[in-house]
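Note that this complex is displayed minus one protein chain, with the remaining chains in position.
Labels run A and B following the written order; every chain starts at residue 1.
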Amino acid sequence: MSDERKYRWVGTRPIRHDGVDKVTGRANFGADFSLPGMLHGKVLRSPHAHARIVSIDVAPALALEGVKVAITGADMPDIASEMGTAGEGQVDYAEVSRNVMAREKALYDGHPVAAVAATTSEIAEEALSRIVVEYEVLPHVLTVDEAMAPGAPILHDHLRTAGLDPVPDEPTNVAQRIEIGRGDLAAGFAEADEIVEHEFTTQMVHQGYIEPHAVVARSGEDDQSVVWCCTQGPFTVRAMCAKLLGLDVSKIKVIPSEIGGGFGGKTTVYVEPLAVLLSRKAGRPVKIVMSRQEVFRGSGPASGTRIRVKLGAKADGRLTAAEAWLAYEAGAFKGSPVVAGAMCMFAPYAVENVKIEGYDVVVNKPKVNAYRAPGAPPAAFAAESALDELARKLGMDPVELRLVNAVKEGSQAIYGPKFRAIGMVETLQAAREHPHLKAKLGPNQGRGIATGFWFNAGMQSSASVSLNEDGTATVVSGCPDIGGSRTSLALMAAEELGIDVQKVRPVVADTETIGYNDATGGSRVTFATGMAVIESARDVVRQLRERAASIWGVELEQVEWNDGQALPINGADEGELEPLSIGTLARRAARTGGPISASTSLTARGAGPSFATHICDVEVDPETGVVQVVRYTAIQDAGKAVHPGYVEGQYQGGAAQGIGWALNEEYVYDEKGVLQNPGFLDYRMPVASDLPMIDTVIVEVPNPTHPYGVRGVGETPIIPPLAAVANAVRDATGVRFGDLPMSPPTVLARLDAR
Amino acid sequence: MESMHYESPATVAEAVRLLSDAPPGSARVLAGGTDLLVQMRIGRIDPALIVDVKRIPETRGVAVRDGALVIGASLETMTLRRAPDLEKNFPGLAEAAALIGSDQIQGRASLGGNLCNASPAADTVPALIVLGAQAEIAGPEGTRRVPVAEFVTGPGSTVLGRGEFLVSLHVPLPAPRSADAYLRLIPRTEMDIAVVGSAVSVTLDAGGTCTAARVVLGAVAPTAIEVPEAAAALIGSTLDDAALGRAGQAATAACNPINDMRGTVEYRRKVAAVLTRRAAAKAAERAAGRN
Partner (left out) sequence: MGRIHVRTRINGEATEFLCDPRQTLLDALRDELQLTGTKEGCTTGDCGACSVTLDGLLVCSCLVLAAETEGHDVGTIEGMAQGETLHPLQQKFLEHAALQCGVCTPGFLVAAKALLDREPDPSEKQVRYALAGNLCRCTGYDKIIRAVLDAAAELRGDTR
């Protein structure tokens, strides 16, 4: 249904609707909002990685002129364990509550222990320094190795390892063990002509969105609270604030601001419930803006990991067995994305004998949150690095090796289902034909390739389309626009209605104006909310046809909608009927049955997975260990690119983040468990001069479950770069780097040891 | 939360008076603020008085006077870099000045601030020392000159006494067939603090033999350090690979670095040799091109 279709708007590159506001500084982001009489909130954070909170005295802070309220964990209801959704994953609200504000123990450097609201932020800051907290410092664990070691300090006395049968009754830091697989591993390895086995580690990294979390909360005597904040999930914020504060969901309204990046990191709450609680206690609006340092110390970075991989293959490259062991840092509370990592790592390949074992491990670091394809990048780094070694052992071209094993339509995915139409083979073929792969390398340069896979999410969306009285239209959704999704939704409405995309106004609504929406995340907005928009727009078109039919006195089947107008067909065209344009029908709506609008709420299923192949060239300074990416190409299946400019932007942005992960980004802790680099100077994300142009190729293998064939594209691009860079460094130097980041000191030490 | 005073005197005398009258340790000189404001922001310092010296003409200009380039202590590097006399005479110092931070930082950052902040990793300090630059200091007793090489006494501490501040830097114009170079290592291409820095100045005779040289390293000891052994390895040679190699070894031997998140001891030692070798070669090439 989606192939060969000619589109008028889908696939074009209009200027985004919110663009002018964003290039003139008019767009309002999280911290840009203020209210009269507003107080400023600040959060006191634990300086210790692990400590019992013996006592907290806020009285000296309250004594300071201008300080209105102070809260600690004792002011929040002690809620029972209950699972709920956040972003793409599941969370336990009791743990969200304890993460937002510590109770018995502080579990990481940066864990909130108290908060104040005062008339100015300077007074609030001063008030924090007057709060007296008595800590009993406890031994801590920072890595999966430390946390899993026998006799390790325990974060949660009640934690037991789920997934073991029987569940052992021992306190542990291992929250869960999972295993997936199929076939006969031993037989698979016995059959192999070549076997490779490698071990990998990656460090905790941060999403690095440029806009810190910010919130303004206002609460009234009627018990209602209004929350303005920058979030990927306004409905998630509403649910969590309600849950954490023991309120009805209907008592909270969340109005999302423009959002300055999230990448998964703004799918849960940090300061939002605190602002609500402070505003309720103070009876005045409260604003909290996190500092950059607080963002690094106290939001939700991505797991550090240790991964072992073993692969076996026949001489012709066919994989006979794949085995892996993964341990992921969850941070202070259970729930690392190890399951997704395990499911993704060999997903691009049709291998029959597989065993993957995964561990979710709590450590004294911030609770991890989603970061673009959560869990997949480290796992793919391991798998794709091992494949590169296998290709070398087999003397095979790395693209060929992957093509030999690539999954296709009908292949059984390692994580369960059968794939419908997918583009793994197509992205590899596009790579093989790309001039990049044939370009000559200079001295000290090397080339690597790697692939990536992400499921993509569907989940719940609501959207409405209303026709305005002049024939223009308004599209309302509840998913904050992080990277141009408003315009993609408008393009789909324009396509269906047959009007100029600039005559469609796309709006992101608050939680009271539109039905429920899961968060912007999981690469789902253009796919799932897009489906809701298309359905609504089709409903509007049906109503338009009905109006035309009644004006003409013909049957609905005798009216066709084409290019923004109703045309008589099926016999009706034999008369004298003039086409009725959308403008005419809109103007006559009042007399033909009233306003025309439609809304759709749905749970989108069948989000088609997106595969990618990346090609990376590096140059390594053999004397200093500095690695420079000199050429980069990202190839990925988009199903159908609704706005190709923003699809390319997703590929390029994800590639840049992956390159940063590979080369220089990492959380550095000292021996006391205190974060050493909570700022952009020493948490080294790529700057403009670190990167080359990032070439893109959009492959389009339509997703059979979407009316236009759309697949999510936002997450896959961050998966291949870690291994693509490492494989290129291997090519340039002959050294396999299993430990990220490949920062200059690490690289030089390994090169000198050659 | 004590309130802070901000003053922006227009004369050297007025600045000295404000600084002298303030209780010891309570006043800070403000030039570009790219170190000072960051330190205030992270709570490392909490001055009661800020004396902004940017309205004092003596701290602003850049001009050749009495055989030296005189650089106002508070002049921002973005303006300094456009001074024709800088690049022409001191390509290494120009290089170092251009490395500080971003264009935004350069719109504020001064050589005076870079020196007075007394960070071991300051980029322009090694470059100034190899050129034999002098610091002109104003104080209650009048003005005095101190070699930049002696200005910094430890991390965050300088020879500046109570009531004193830095007015200008005096960089003697280069002798014929002399040139300088500065190289630093950072993990990224920009926006990083030096893991190692190496400044080299050389003078050649007509036959290409090195007659004078200075080598100074940054970020490998509590202050920038001069390495006479490295200079000695260069002097008398034609700056061939063997001499450059010996200079590099001397640089490694002189390092007294620390392990921190920016680099390990071992890494800093190795890279000090590499950068010294490369900087010396670059300086030599430049000197050979000058008559």
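General observations
Assume contacts are C-beta pairs under 8 Å (C-beta built on N, C-alpha and C of every residue); 3 or more make two chains touch, one makes a residue touch a chain.
Source: prediction; values computed, not measured.
Put simply, the missing chain touches A, B once the whole complex is considered.
From the options A:Tyr270, A:Tyr359 or A:Tyr646, the residue with contact to the unseen chain in the full assembly is A:Tyr646. Which of B:Ile105, B:Val146, B:Leu173 or B:Ala212 touches the hidden chain is settled by the complete complex: it is B:Ile105. Of the residues in subunit B, those that touch the hidden partner chain are 3-6, 8, 30, 32-34, 37-38, 40-42, 50, 52, 54, 76, 78-79, 101-105, 107-108, 189-191. Where subunit A meets the omitted chain, the residues involved are 13, 15-16, 18-20, 22-29, 31-32, 34, 122, 207-212, 258-263, 289, 291-292, 482-484, 643, 645-646, 648-649, 652-657, 679-681, 685-689, 691, 693-694.
The working rule: only the chains that are shown with their structure count from here on.
Contact residues of subunit B toward subunit A in the complex are 1, 42, 185, 187-193, 195, 261-264, 266-267, 270-271, 274.
Across the interface of their complex, subunit B is touched by residues 122-123, 126, 293, 623-626, 628, 663-664, 668, 676-677, 680-682, 684, 686-687, 689-690, 743-745, 748-749, 752 of subunit A.
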